Every structure is written in C-alpha cells, then in structure tokens.
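Just one protein chain is left out here, and the rest sit where they should.
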Amino acid sequence: MVQPCSAVIIGVGPERGLGATLANHFAAEGLHVFIAGRSIEKLQRVADTIQHKGGLVTCMVADATIESEVKQLFEAIRCSNSVLQIAVYNVDSNTPAPFLKTGTEAFTQLWEQNCLGAFLFAKQAIVSMQPNRQGTLIFTGATASLRAKPPFTAFASAKAALRALAQGLAREYSPKGIHVVHTIIDGVINGDRAAQQFPEYYQAKGQDGLLKLEAIAETYWSIHCQHPSAWTHELDLRPYKEPF
Amino acid sequence: MVQPCSAVIIGVGPERGLGATLANHFAAEGLHVFIAGRSIEKLQRVADTIQHKGGLVTCMVADATIESEVKQLFEAIRCSNSVLQIAVYNVDSNTPAPFLKTGTEAFTQLWEQNCLGAFLFAKQAIVSMQPNRQGTLIFTGATASLRAKPPFTAFASAKAALRALAQGLAREYSPKGIHVVHTIIDGVINGDRAAQQFPEYYQAKGQDGLLKLEAIAETYWSIHCQHPSAWTHELDLRPYKEPF
Amino acid sequence: MVQPCSAVIIGVGPERGLGATLANHFAAEGLHVFIAGRSIEKLQRVADTIQHKGGLVTCMVADATIESEVKQLFEAIRCSNSVLQIAVYNVDSNTPAPFLKTGTEAFTQLWEQNCLGAFLFAKQAIVSMQPNRQGTLIFTGATASLRAKPPFTAFASAKAALRALAQGLAREYSPKGIHVVHTIIDGVINGDRAAQQFPEYYQAKGQDGLLKLEAIAETYWSIHCQHPSAWTHELDLRPYKEPF
Partner (left out) sequence: MVQPCSAVIIGVGPERGLGATLANHFAAEGLHVFIAGRSIEKLQRVADTIQHKGGLVTCMVADATIESEVKQLFEAIRCSNSVLQIAVYNVDSNTPAPFLKTGTEAFTQLWEQNCLGAFLFAKQAIVSMQPNRQGTLIFTGATASLRAKPPFTAFASAKAALRALAQGLAREYSPKGIHVVHTIIDGVINGDRAAQQFPEYYQAKGQDGLLKLEAIAETYWSIHCQHPSAWTHELDLRPYKEPF
C-alpha cells in the first residue's frame, strides 16, 4: 500500500492569506494538508473550502511559539501515517515602532514569533523528515530579512535571525536530503491582512502592485519540486512594479 | 493570426551543456529557439536534435563580445516576426590563475565574455522586448558572483560585474514589464565540459553531486512562467551535497 | 567647570579579554570608565589595574539580559554627571551544537545574551546620549554575523539579529548625532578565554594568528574619533593569516 503524502503549514489565518493559499494549493496537488494557527474559526473556514474542493485537511490550533503545541501538531502528522513532504513556517509578525517606543516585550515577541517559533517548527519537521531523507522546509522571509530600516528595526532583527537559522539548517540538512528554503517576500501580499490594515496603500498599489497569493504558492510548489541536484536555498519574490 | 513566440540563448556549445539543454527545453515548450555560439558544428548538432524532436530552431554563429554579431542575431529574430519571450545570456568563461600570473589580456577577456557580452546582449534583448512590455532576460551567474577567492579572482571580478549589471537592469526594466533574472549556479554542471576538463572531480562527485542540466532548465522555465506580481530576481541552484 | 567624559562597557570578564582591554584603553584616554559584567571578582581585578595606572573606573555587577540591572548601570553613569562618550556592547556568548542537540533554552539564551541584552543596553545608551546629540555606540559582532554554519547555527541566528539591530539603529540615530558601529571580529581573540577553552587551537595559530586585544581596542578608539562627516558603520577585523 502506498503511504499518503502530507504537508504542514503553520501561520494559517484569513482565507485570503498566504497560509490558506498554500494549503489549498498543496491539497490540490493531492497532499493531506495539516494547517495550524491560533484561531480555530479561521482554520475551520480554510478547511471547509479545501474539503469542499475534495481535499484532505486537518486543523490544529497551535501557537508556534509554544513548544508543546508545535509538538502536538507534528504528533498528529505522525499519527496520520503519511510521509511529510513539505513544511512551511509562515508566521509573520510585524509591529513598526520607533526604537525608543519599542518595549522589551514587543521586541521579544517579534523574535519569538518570527524566529523562535521557526526553531521549534524546524526541529519537529526535521525529526519527521530525517528518516525518509527527504522533504522541503520553507521559511517565509521579508524585505527586512536583508535590511534593517526604522521603524522596522525590531522586525528586521527577528527576520535576520530567521534567515540565519534557515541558512544554518540548509548547510546542515541539505546533505541529508532535506531541502531548506528561505523566501524573501519583497512587497505587500494581496490578501485580507493588507486590505484591512492599510486600505489606502492597498488601493494605491493597484493591479499587480501587490503579490498575488496564488503566484507565490506556485513558486513555493515549483521550488519544492526541484531535483536535488539543483536546489534553490534562497530567492526573492517581488511585484514587477515594486522599487527595490 | 497568432504571432509565434521565440527564445534566444547565447553561449550554446556542447550537446550536454546548459545552453543546449535550455534550447531543447524551450523548443519543447513550443518556442522558436534561436541559438548562438562560436562553433557552427556544435550549434548544428544541437539544432539537429531539436529539429529531430519536431522543434523549431535557428542557428547563428556569433561571438557575444562583438557588437555587430550580437546585433545580427537579434535582427534575425526580428525578421522571424516572432515575439521574443526569453533571452538567456549563458556565456561562462573561467581561467583560474594566481593573481600575478593573470595577464592583462586574460583579465580583460574574462570581463568581456562574462560581462561586456551580457551588456551587448541585454541591450538588444531589451530593444526587442520593450515594445511588448514583456519578456524574461536571464543571466547565468556562479558561486564567484558573490565571493572572490583565488585562483578565481579575475573570474569573480567579471561575474560580480555581471551581477551588478543584472541588478541595475532589474531595477530599471521590471517596472516596464521585463523580468530580469540572475541565477547563481553554485556547483559544477553535469555536462560535457566538466567531464572533459576535470574528469576526476567529475567522477568523485557522483550521482547528484553535480547539477543536472535538465533540472536547471526546469527552474529557468518556471521562473520565466512566474506571474508579474511575484517575480524572482535572484536565486541560487546547488546540488544538495554541495558545501556552501 | 568642564564636565568629565565617560565610557561604558558591558561584557567585561577576564583581564586578558576584550572588555577589559577596551576599559584600560578608554581610561588611558582620560575617560571615566564604567565596567559591567556578571562577576564582581573579575570586574574588581580589571578595576584595580586601571586605578593602579591612575585611571578612573567604576564597577557594576550587571547581567546584560536583565532590564533593571542595565538601567541601574546607566543610572550610575547619569549620577556621575559625566558626558557618556562611548558605550560598547561586548557580550559574546557561543555554544556550538548540532541543531537537534540545541535545546530551546540554549537557543533562547544565545539570543538573549547576544541580542536582547544589546537592545536593552542600546536603549539606555541612546537615552543618555540623545540630549547631547553625540556619542558612539559599538556592538561587537563575529564571523557568524554574516554567515550561518553548523554547529554555530544558533549563535549565527543571534548574531545576525544583533547585526540587524545595529543597522536599524544606525539608520535611526546617525542623523541625530549618535555614531552606531557594528564590528565583525573574524577570528579568535588572543585572550584568556581562547587560551583556556581551546588551548591547542590557541597554540597552533601562533604569533599574530589571533587578534591582539590592544590592536582591536585601537581600532575601536579610532572609529570613535571619526569626524561625523565620515563615519564607519561596519568593519571587519581579522588576523592577516586568517582564511575567509
């Protein structure tokens, strides 16, 4: 009997968000998709859509920064007896502020959500993937992963920490068959979050000025499909109009 | 009547080489492929294979560093009345040497082949693509594009010049609809060149220790297919075993 | 009456260590030096030497990762009624380990010591320096600030976070007159720590294969002395023999 294949995405929120889009894409490719996030309502809505289209999906409420919850998520995957093919750390937390207005708690929380959670998630993903000597582990980065500019200093510090983590993991686990990827999303994603948080910016950017969700998902999938003799570790994704 | 689509690749040599593989791949996707290089014999052999498989191909002998020859190449494309979709600058010239053993001519030639030729090629490609506000322009880079190590200092200098050229072009032409890509091939390509030039290294690397030609071509194609709202400008490609 | 000038260094340990050497150098330049670290015995020994040479020094036991202790340190400086000229974050904590052997606590602690402490320290330093629109804030980085290699992934992640913090602060506070510097110490420092922790490596490197403490201190001082029209934000320091 052929073992089913699975994917896991943590950081799944609104239906028009990157996590949900990746889940839909991977489910459409035939993977059993495990989706995790902090809101069961949001997860349920995403799951309903996937199931409606005939996909196989499991919801898990999990805070990426809490080790026991991340462990439970991966235990559920292991119990499903599937072969984990893709794991995406898609948590992205950003609170712009001038440096002196950035509290210790806020600074710590940004690091926990953007980097510590990735550490916890990567550990479980590697433990799951290692016996099969295969699997793709993707971390979603941002413009700030490469450059720290106020008022995004705290965010950039956390994203730079994530990037280095991804790079170290690639050096350690590529030779063991695990494809570690760091993406740099350089621009604003055309999803619910931007529409709600910065409606004017969202309007001003116009058609193709924001990253289309499905376009990002296609690149994630094609990077996952790369032959091990020619793996990409890092790539940027940017609307053609975006200055950089 | 629908206008046919075309691709152009300069730096096409041995059949088991990246240029030839890209040509085969693009022809199989239905593009009229223009291939250019310095040896008519090599070009003809590549063309025969493509035609044999039912592809449409045109050979042009051209030295990438000679402006008039590059112009002629693109005039042939314009005469074909096709829409140029992809242009790949695939010339790669490397002559390792200690610094004091690197002659002025050798230093200049590496720059001419890796960078000046790309400048000439890019100019013609942009002139062809600009009226349609579309097209993908890919430059093949190397490990040395990012780091200069002896005995590759002269090569690294030329490749760094190429990378900056590609980056400046991306900033200038992305907003005008032209997708400019720089790839970093970090490892040795599993082709005729390595097999002949470093047979022992070639043997030692073994299965998947060298970049498979077709694997690279697939990534080039998928980057070309990206939606303009989420374009990649730079990505690395590396065998999973390759230390970096 | 002229206000005295002061410097503060956190991360002062053994006498033959970078923190102690900077303290001696700054005291010799006539600054009142505040030195902080976790061991009163070590601080006292450093202070004795400085006082013996006629320098002015104040010891403060402080854990850089505890906000209240960092605050107390700067309150002591403010009470001294001196003008804070230089603040050096010199805490450097490194525990190499394969990724799966890196515990959550160890990962977190490396970040706290290399980055969170720098955040707390920078905040107080900026609050002290801002009214005068002058002062130099230096963060000591490492090879790993730029590249993450196992078994240093956790360390590299923390150091990359520190580097981004320093960069964001430079962009925010340079225009306000505060000189923010990030140094990349690329090699092993010729001090007590290396001598004790890796005695064989220490022996093998030989004369000038390790960074001389006083040589680093001289560069720190000359960077501090730069005219505001030509400030350095980042520089590397490396033994001439060190491969990179």
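Residue numbering begins at 1 within each chain, and the chains themselves are lettered A, B and C in the order written.
In this section, contacts are C-beta pairs under 8 Å (C-beta built on N, C-alpha and C of every residue); 3 or more make two chains touch, one makes a residue touch a chain.
Bear in mind that the values here come from a model prediction, so they are computed numbers and not experimental data.
Listed by label, the shown chains that the missing chain touches in the whole complex are B, C. Where chain C meets the chain that is not shown, the touching residues are 170-171, 174-175, 177, 179, 190, 208-212, 214-216, 218-219, 222, 225-244.
Although one chain is not drawn, its touching partners on chain B can still be listed: residues 67, 98-100, 102, 104, 107-108, 111, 115-116, 119-120, 122-123, 126-127, 144, 147-150, 152-154, 156-165, 167-169, 171-173.
Heads up, the rule we're going with is that only the chains that are shown with their structure count from here on.
If you sketch which chains touch which, the chains link end to end in a single open path, with no loop closing it.
Superposition on CA atoms relates chain A and chain B by a rotation of 180 degrees, given as a multiple of 5. Most remote from chain B, judged by the distance between CA-atom centroids, is C. Chain A and chain B have Cα centroids separated by 32 Å.
With centres defined as mean CA coordinates, chain C is found 46 Å away from chain B. Residues of chain C in contact with two or more other chains: none.
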